[in-house]
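Take this structure first; my questions come after.
Heads up, one of the protein chains got dropped from this complex, but the rest are sitting where they should.
Showing chain A:
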Amino acid sequence: MATAAAHRTARTQRYGGREATAGEQDAYQRAFDAAVAADERIEPRDWMPEAYRATLVRQIAQHAHSEIIGMQPEANWITRAPSLRRKAILMAKVQDEAGHGLYLYSAAETLGTGREELLDKLHTGRQKYSSIFNYPTLTWADVGAIGWLVDGAAITNQVPLCRCSYGPYARAMVRVCKEESFHQRQGYELLLALSRGTPEQHAMAQDAVDRWWWPSLMMFGPPDDESAHSAQSMAWKIKRHSNDELRQRFVDICVPQAQSLGLTLPDPDLKWNEERGHHDFGPIDWTEFKEVLKGNGPCNEQRITQRTRAHEEGAWVREAAAAHAAKHSGDSHENRESRETGAKQA
């Protein structure tokens, strides 16, 4: 946890190795508020309120956890993908998700925490991941529905985060969003192939959309009047739009896409509202949402068990790598570096 230690040192140095006086605290707070108001980026070594730091750690960690838990429902279909082209696309996508997890853990580490610590919190249920990944992938079409709807919802949420006030998170989001948009198009294209395929394939696509639509709308979080962190996060410019605003934007994007897919969305109340200039849609089952968040969704147990098992069964491998590195710490840095560069792919 070198990162955490370095960060604490940086913070202490700012106070000249002692507790900041109330006057100094106020000055720092005013400088921080001014930076946020001016749309400047907060960087790791800058002073920030402890609550801002804690909120970001929670949000970035939850985001990282979602990427790695989110590998499971899709990896579930890698060995059964129906064509080699689709298999390659799916493998590349799941690989990207592991990569996103890595960027995000790195972003979280700039706030003075460590990946091991965060993983431990995930494994013991002290930190959450997106509720959507507690739903099962029952058919091949689910892979397409996840791409189109789940990645679509994620992008709607994440694009504004590219302008988030915390620099490392905003920069991670730029990279993540580029790849996510690509995945989303691939998911759409997968569903389109099914929708235009045999009657059985079309039915498979419709069934998947029917099962994933409502859980995707839940990805935007509770309604604005019940969202505990929203107001503060918006004031800090971590968040730029409310849950309900983003959810509405997503529905408005999806309706015409569903039409061009030749698929319907499972909501009898869904219709265009001329006056609002938006689609009205039916009520979300918040009881289900809360149950899933509490751990009572269809796959909560399975997802955490698999993640924990992979971690525990891999302990001897990580220990071996650490022991090997310790034995060979005398190897010249140059040698190690040239090996690593040589190992990288073109």
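What we mean here is this: a contact is a pair of C-beta atoms (placed from the backbone, for glycine too) under 8 Å apart; a residue touches a chain by one contact, two chains touch by 3 or more; residues count from 1.
Just so it is clear, contacts and distances are computed from a predicted model.
Undergrad: One chain is missing here; what is its name in UniProt, given the choices "Phenylacetate-CoA oxygenase subunit PaaC", "Type I-C CRISPR-associated protein Cas7/Csd2", "Light-independent protochlorophyllide reductase subunit B" or "Multicomponent Na+:H+ antiporter subunit B"?
TA: "Phenylacetate-CoA oxygenase subunit PaaC"
Undergrad: Have a look at A:M48, A:I68 or A:L263 and name the one touching the chain we're not showing.
TA: Missing-chain contact among the listed residues: A:I68.
Undergrad: For chain A, which residues lie in contact with the unshown chain of the complex?
TA: Spelled out for chain A, the touching residues are 68, 71-72, 75, 78-88, 91-92, 94-95, 98-99, 101-102, 105, 115, 140, 190, 193-194, 197-198, 200-201, 306, 309-311, 313-321, 323-325, 327, 339, 342-346.
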